[in-house]
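As you look at this complex, bear in mind that one protein chain is not there, while each of the others sits in place.
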Amino acid sequence: MTRLSADGRHPVRFKLNGRPVEAEAEPRMLLSDFLRQQIGATGTHVGCEHGVCGACTVIVDGMLTRSCLTLAAQVDGCEIQTVEGLAPSPDRLGILQQAFRRNHALQCGFCTAGILMSLDHYLRRHPAPSEADIRDLLSGHLCRCTGYTPIVKAALEAAAELATTTQEKSDA
Amino acid sequence: MKPAAFDYVRAESVNEVLEGLSKEGGNARVLAGGQSLMAMLNMRLAKPRLLIDIMRLKELNRIEEQAGVVTIGAGVRQAALLAWPELARTLPLLALALPWVGHVQTRSRGTICGSLAHADPSAEMPLALIALGGEVHLRNARRRRRVAASEFFLGMMATARAEDELIEAVSFPSPGGGCAFREVARRHGDFAIVACAAVATPKGVRLAVGGVADVPMARDWPRLDRSALDDALNGFAYELNARDDVHATARYRRDLVRIIGRDLVREVLQ
Partner (left out) sequence: MAEAAVQSASSVDQNTAEDRPWVGRSIERVEDAALLTGRGRFIDDLGTPPGTLHAAILRSPHAHADIVSVDAEAARHAPGVAAVLTGEQVKALTSSLVVGVKAPVECWPIAIERVRYVGEPVAVVIASDRARAEDAIELINVEYQPRAAVVDPLAALAADAPVLHDGFPGNLASDRSFSYGNPEQAFAEATHRFSIDIRYPRNSCTPIETYGVIATYDAAENAFDILANFQGPFSIHTVISRALKVPGNRLRLRTPPDSGGSFGVKQGIFPYIVLISAASRAVGRPVKWIEDRLEHLTASVSATNRATTLSVAVTADGKILALDWDQVEDCGAHLRAPEPATLYRMHGNLTGAYDIRHVRVRNRVVVTNKTPTGLNRGFGGPQVYFALERLVQRIAIGLRLDPLDVIKRNLVPADAFPYRTATGALLDSGNYQEAIARAVEHGQLAELRTRRDEARAQGRLYGIGFTAVVEPSVSNMGYITTVLTAAERRKAGPKNGAQATATVALDPVGGVTVHVASVPQGQGHRTVLSQVVADVFGLKPQDVRVNTEIDTAKDAWSIASGNYASRFAAAVAGTAKLAAERIAARLARVAASQLNVESADIVFAGGFVASKHNLENRVAFSRVAALCHWSPGSLPDDAGQTIRETVFWTPPELTPPDDQDRINSSLCHGFIFDFCGVEIDRTTFETRIDRYVTMHDCGTILHPGMVDGQIRGGFTQALGAALCEEYAYAADGSFLTGTLADYLLPTTTEVPEPQIIHMETPSPFTPLGAKGVGEGNCMSTPVCIANAVADALGLADVTLPLVPAKLADLVRGPEPEPPTGQSRAALTREGDRRLRGEGSASVNGAPEQVWTMLLDPQTLQAVIPGCEQVHKVSDTHFRADVTLGIGPVSGRYRADVQLFDLDPPHAVTLRGKAEGALGFGHAEGRITLEPDDRGGTRLRYSYDAAIGGKVASIGGRLLDGATRVIIGQFFAALARHAGGGAPASGFSMFALLSKLASLFGGRR
């Protein structure tokens, strides 16, 4: 049994975007705060801290996760993906990110990280989504700037492009 | 909006969980998917001294079907049950209702048993449990017991679980006949204003309603003619003791119970 005492700081280790990271956290520290304040991965944003807005969504062991509803201590030993891990290289955007830029699917960009994580997770598992699928998925995110339709369009475009890319790869 | 301080235990066996609960009682909380509890911790509505994380316990992460009864362990997430290939065959009502539970991003973490433990009057899983007449499997350090759905929900967020008990699993009987589900909420994924589930029974139909009374409630009726059904629905609608809030009026809730209830009853009896 692992018991972490309330007033102590305890080491938390996990893989972030494929790389091991480690820092200390009190048991009550949220994963969102841990990522941002202890690891310095500030791309994941905090918008409501009650699980509604979706800005803080990350992937933990293959599961979409509201990092504001998760303790840092809970993810010890897990694999975590965040927006910082989406681009293939620092100077290049991934297909989904490019589709967002092309379609003006972001304005202030504050909610964007969470939306990208949901879409990245979903499109990997559902290569040919309908518009209704995308709208259902994204109903778990709040965006105040765009009116959503450019986001839906970007997602559908990215899905189509990803399908072509996968096709090409398997042909090759 | 940060939680108050608490100790955290990552349980490595069910005994550790039970030990923790028996020692700390009401000061301890079981942390499963966390989709209700964590928000309450962040808002400091809940301030337990100890959180016991059960999600690393493989023995709780099981879905089993036996003799027409599906048993779902405390570690089973909503998304996992929704993805279970046997769901539509064994528990079609849950296949209908689960997509209404929160959003993709919360179902991926939230558990079936956690939703029952939380006992929100608008939640879909307690409604399904009442509609199907399932059982909640409780366990403390000394014994196990099962509580029928009709006796488990005592009121708003209040259940028959004792402070030292863990909800180990929940079991749902597979219904013999048809079922139907419908929910009205302000937006997709919101708490139900009214959620109705109807299940065919050997003698007729059972209608369960969530979101109106303090707990989900069910009524069993034989096959009724149109006016008798309307009277029964009207009586049920009033018995639910609906109230006003910022999202809906009591009258609106009663109307939906009457209209949707009639639609669903007809649907399962066809």
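Points worth noting:
Letters are used for the chains, namely A and B, taken in the order the chains are written, and counting of residues starts over at 1 for each.
Going forward, a contact is a pair of C-beta atoms (placed from the backbone, for glycine too) under 8 Å apart; a residue touches a chain by one contact, two chains touch by 3 or more.
Computed from a predicted structure; not experimentally measured.
In the complete assembly, the contact with the undisplayed chain comes from A:C53, out of A:V12, A:L31 or A:C53. Considering the whole complex, the residue from B:M40, B:L98, B:A149 or B:A169 that touches the absent chain is B:M40.
Mapped onto chain A, the footprint of the missing chain covers residues 26, 28-29, 36, 41-53, 55, 82-84, 86-87, 90, 93, 97, 100-104, 106-113, 116, 131-132, 134-136, 138-153, 156.
By the touch rule set out above, chain B reaches the unshown chain at residues 1-5, 26, 29, 35-37, 39-40, 43-48, 118-122, 154-159, 184, 186-191, 193, 214, 230-231, 234-235, 238-239, 241-252, 254-256, 258-260.
Throughout what follows, only the chains that are shown with their structure count from here on.
Chain centres here are Cα averages; for chain A and chain B they lie 29 Å apart.
On the chain B side of its complex with chain A, the touching residues are 1-13, 16, 31, 34-35, 38-39, 41-43, 49, 51, 53, 55, 77, 79, 102-106, 108-109, 187-189. Across the complex, chain A meets chain B through its residues 1-7, 26-28, 30, 33, 49-51, 54, 57, 63-66, 68-71, 73-74, 76, 118, 122, 136-137, 139-141.
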